[in-house]
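The structure under discussion is supplied below as structure tokens; questions concerning it will follow.
What you see is the complex with one protein chain gone and the rest in place.
For subunit A:
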Amino acid sequence: MKLDKTGPLEYSTQQNQMNILGFWIFLGAEIMLFGTLFASYFTLENGVGNGPTGAEIFEIAPVIWETIILLTSSFTIGLAVHAMRINRKNATLTFLAITLVLGLAFLGIEIYEFTHYYHVGATLQTSAFTAILLTTLGTHGAHVTFGLFWGAFIFLQIKKRGFTPETTNKSFIFSLYWHFLDVVWIFIFSFIYLKGLM
């Protein structure tokens, strides 16, 4: 395997470069996925039937906390990649762990939010609006859950194998994924919650 020593380790082999490009294209597909959800959301937003509207069920406090926590986790995963580039294994592992704990906290609040919706009578079956709301949030939440497992597996691999072209490549790609979830959340925050509360 040819190693290119000039760039960062995660770009050092041709396979690594292809993995990163492939993941960017995958994120393009993910944009279409969430774009479709948003388009459907805007279509069905006013289809509340006999159910509640967004303004009636949204609570700003948990949403703000979710936003702060997820944005912070995006910052810490960035620090993890930075630590990786300057070859600091323990720092990388620490920041990765913080990221995952923040992700878990986000998920916890989201679960609380879902039970709140359930108690105020906004379930999947209530109306088209509640269904698309919960589907959009749920798809994002499922991505975060998947990311938690993925990140934990990468944590274990770095711990065991140290920085290799493979582990750095995986960590970098994971960081792209995590940042992307953050971007999606910003759209959810702005166009679902803030718009709904107005």
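Here is the rule we go by: a residue touches a chain if its C-beta (ideal position, glycine included) is under 8 Å from a C-beta of that chain, and two chains touch if they have at least 3 such contacts; residues count from 1.
As a working rule, contacts and distances are computed from a predicted model.
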{"item": "Among \"Quinol oxidase subunit 1\", \"Purine-binding chemotaxis protein CheW\", \"Ubiquinone biosynthesis protein UbiU\" or \"Branched-chain amino acid ABC transporter permease\", UniProt-listed name of the chain not shown", "value": "\"Quinol oxidase subunit 1\""}
{"item": "Residue in contact with the excluded chain [from A:77, A:132 or A:192]", "value": "A:132"}
{"item": "For subunit A, residues in touch with the removed chain", "value": "1, 14, 17-19, 21-22, 25-26, 28-30, 32-33, 35-37, 40, 43-44, 46-51, 124-129, 131-132, 135, 149-150, 153-154, 156-157, 170"}
